[in-house]
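Dropping a structure here in structure tokens format, bear with me for questions.
All protein chains but one are shown in place.
For chain A:
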Amino acid sequence: MLQVPMEYYLILSAFMFTVGVAGVLIRRNAIVVFMSIELMLNSANLTFITFSSYLGNSIGQIFVFFVMTVAAAEAAVGLAIIIAIFRNKLSVNIDEINIFKW
């Protein structure tokens, strides 16, 4: 068990996080931005589990469990907000959602 060096998992999670940041920066569809946020949460979870397994401490896995719960709540509320915005503005392009700007 645990044959692969720990840095490989950490680098994989760093790449996943960067892909998520890239999605948030370059995509204009609010739902794709949402998926990129899920990617970033997953990479943080991966780092937690890597350290948890290589240190033999279960508390990292408990934290991942909590992060997943909060991610589910966030997905439900966020998609409800996106649907409410779409009903009012007929668009999910985040460049057009600027009613708080002046």
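The definition used in the following text is that contacts are C-beta pairs under 8 Å (C-beta built on N, C-alpha and C of every residue); 3 or more make two chains touch, one makes a residue touch a chain; residues count from 1.
The rule is simple: contacts and distances are computed from a predicted model.
*Asks:* Going by UniProt, what is the name of the one chain that was not included in the view, given "Extracellular solute-binding protein", "Small basic family protein", "Carbohydrate ABC transporter permease" or "NADH-quinone oxidoreductase subunit J"?
*Replies:* "NADH-quinone oxidoreductase subunit J"
*Asks:* Could you pull out which residues of chain A are in touch with the chain that's been left out?
*Replies:* These residues touch the chain not displayed: 1-4, 6-23, 25-32, 34-36, 38-39, 42, 45-46, 49-59, 61-62, 64-66, 68-77, 79-84, 86-87, 90, 92-93, 95.
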